[in-house]
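Have a look at this one before I ask anything.
One chain of protein is taken out of this complex; the other chains stay put.
Residue numbering begins at 1 within each chain, and the chains themselves are lettered A and B in the order written.
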Amino acid sequence: MSVSREEVLRIAQLAELDVQEQALADLVAQMSRIIDYVAQLSAVPANGSVKPVVPGPDAIRFRTDEVTPSQLAFGPEEFAPDFKEGFFVVPKLGQFE
Amino acid sequence: MNWETVIGLETHVQLRTKSKMFCGCSTAFGAPPNTQVCPVCLGLPGALPAANGAAIGLAVRGALALGCTVHPKSIFARKNYFYPDLPKGYQISQFDQPLATSGTLSFVSPERSVVTATIVRLHLEEDAGKSIHDRFAKGTGIDLNRSGVPLIEIVGGPDLRSPAEARAYLQTLKQLLEYIGISDCDMEKGSLRVDANVSVRRAGETAFNTRTEVKNINSFAYVEKALTVERDRQIALIESGGTVTQQTMLYDAKENAVRPQRSKEESHDYRYFPEPDLPPLVLTAEFVAEQQSALPELPAAKRDRFVAAYALSREHATVVTSNRAVADYYESVVRAGAEPQAAANWVMTEALADANDHQEQLRVAPGALAQVIALVKGGTLSHQAAKKVFGEVAAKGGEPRNIAEALGLIQVADTNVVAGWVTDVLGAHAPEVGRYRNGETKLMAFFVGQVMRASKGKADPKLAQRVLEEKLAASA
Partner (left out) sequence: MSDAKAVADRLVKAKRLNALLTPPKDLRKSLNAQAAAARPTGVLYGMPVAVKDNICTLEFTTTCGSRILEGYRSPYEATAVAKLKAAGALIAGKTNCDEFAMGSSTEHSAYGRVLHPLDKARVPGGSSGGSAALVAAGAVPAALGSETGGSVRQPASFCGVVGIKPTYGRVSRYGLVAFGSSLDQIGVFGRSVHDAARVLSVISGRDPRDSTCEDRDSLRLPTVPESLQGFVIGLPREYFPPELDPAVRRACDRAIRLMKELGAAVREVSLPHTPYAVPTYYVIAPAEASSNLARYDGVRYGPRFNGAVDLRGLYRSTRGQGFGPEVRRRILVGTYVLSAGYYDAYYKRAQQMRALIAQDFRNAFDRGVDLLFTPTVPSPAFKAGEKLGDPIAMYMSDIFTVTANLAGLPAMSLPIGRIKGLPIGGQLIGQAFLEDEMIEAAYALERVVPETDEA
């Protein structure tokens, strides 16, 4: 396996995903297979002179600094799972977390 | 054991814009929670960023003021981590190709005179929202009004050698940024925030030891305290045989203590990659030149010019140029005809004290202050009387000369009148006259004082002294 069990768990923690113990073995196998598959890219000679390019405009556009009216057809209270007194509410965090 | 502290500051500065970095929401402070939000800064599915040109311009000004190299092409990158006040799960920032690098900031160190600290990099990014911990019994409230507010991060090199020096650096940086008008730098409103990398080493060592990052220093007053506490903690730790571990320490102002941050981002694997929603940030030479020409004369240049042009000491020039409005005021007073050193004395004392008590308003017009200074110089007002006149003009306005007259503060320079007061004083203090004539000449100050008292402060003290000298010599 090119990806270890520990690596999958570490990555899952970074990605904030629950991984069920019984699904772990399958996941390790699938991820290893996918990583092995994409690893063929590293078989291509690395060419430092190749500059990565991304499609799209060559340069960012500068937006004018103007306050525009709200684009919300309705407020957060309509879509938030827990919204009180104007705040989104999440389980308590310590001040020093 | 002699210890040396090594500090580098990472300063986050909110740019003075009307709208946020990547959306049109207002940046105004103090609105009800989650009222200055839109799909972009709420991180709603499908929303995309559009960069604020004014924020880019202000960031370039900051970089130029710090002598940085401004790069014609820089790249926005995503910094990925989970936190409830970070709506997209990543912060749009800059990483391996920042806006600007390699600048400097010179400041007066309390220990080493003038120090030139390096500015490693300056980049643009967006702010996160705010977590409110004390409002709900069972939860934390999230307000995203701040989310997406434009910031620059200024990363200073590990060039500071004490908590006091760090404070002086920050003070100078704040002055500079206020000077060029790119931020209001109000720490209480969160528009200036500072994190510090701190390590200690034995005197003479040249390598850096393991450092910690001190966060949550949310007031100017805490900078020195927090860094002192962390420095002392590290020294005590090493002296008792321990080792410093690389971690984030949070400063608790109430306890004046630091404690390690729990849970959040324990791994610090931010998985930076180029932000695919934003093309490269390309700055034309014209754009950079425009920002350059929008910069005022910077404090350091102004200070040097004041030393050269007005023959002020470096210390006086530093005080007078510490604030752009004060420096402009000083120059107006000089332009109105005041002698430069006298003008500096008045600005540094009376004018600044009055401004301190009155919402930072310089209430006496430069021309009026120049007149007050002229009245003192011409012998029309004593220094004491002039201060009174200054206070009156500050409070009520008006012409200094008229006010001095109305208050009866004009010095009497008529020799006959002054001679009358002198005669009275000498008559009333025969024993002192005797002692004076026996060589106790330091009593002259006493006689002048008595004449001033007899004249209710109106006598020209120089004239009074001359007449006293004449009379005391004549009758001998």
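Everything that follows uses one rule, which is that a contact is a pair of C-beta atoms (placed from the backbone, for glycine too) under 8 Å apart; a residue touches a chain by one contact, two chains touch by 3 or more.
Given the structure is predicted, the values throughout are model-derived calculations rather than measurements.
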| item | value |
| --- | --- |
| Interface partners of the hidden chain - shown chains only, full complex considered | A, B |
| Which residue of B:G8, B:P33, B:G57 or B:P87 touches the chain not shown here | B:P87 |
| In chain B, positions touching the absent partner | 39, 42-51, 78, 80, 82, 84, 87-90, 142, 263, 269, 271, 273, 276-279 |
| On chain A, residues whose C-beta touches the chain left out of the figure | 3, 7-8, 11-12, 14-19, 27, 30-31, 33-35, 37-42, 44, 46-47, 50-57, 60-61, 63, 71-76, 78-82, 88, 90-93 |
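Assume only the chains that are shown with their structure count from here on.
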| item | value |
| --- | --- |
| Centroid distance [mean C-alpha coordinates] between chain B and chain A, Å | 41 |
| Residues of chain B that touch chain A when the two form their complex | 17-19, 23-26, 32-35, 37-39, 42, 50-56, 76, 82, 84, 131-133, 135-136, 138-144, 216, 250, 252, 259, 261-264, 267, 269, 271, 274, 276, 278-282 |
| Contact set on chain A toward chain B in their complex | 10, 13-14, 16, 52, 54, 56-68, 70-72, 75-76, 82, 84-97 |
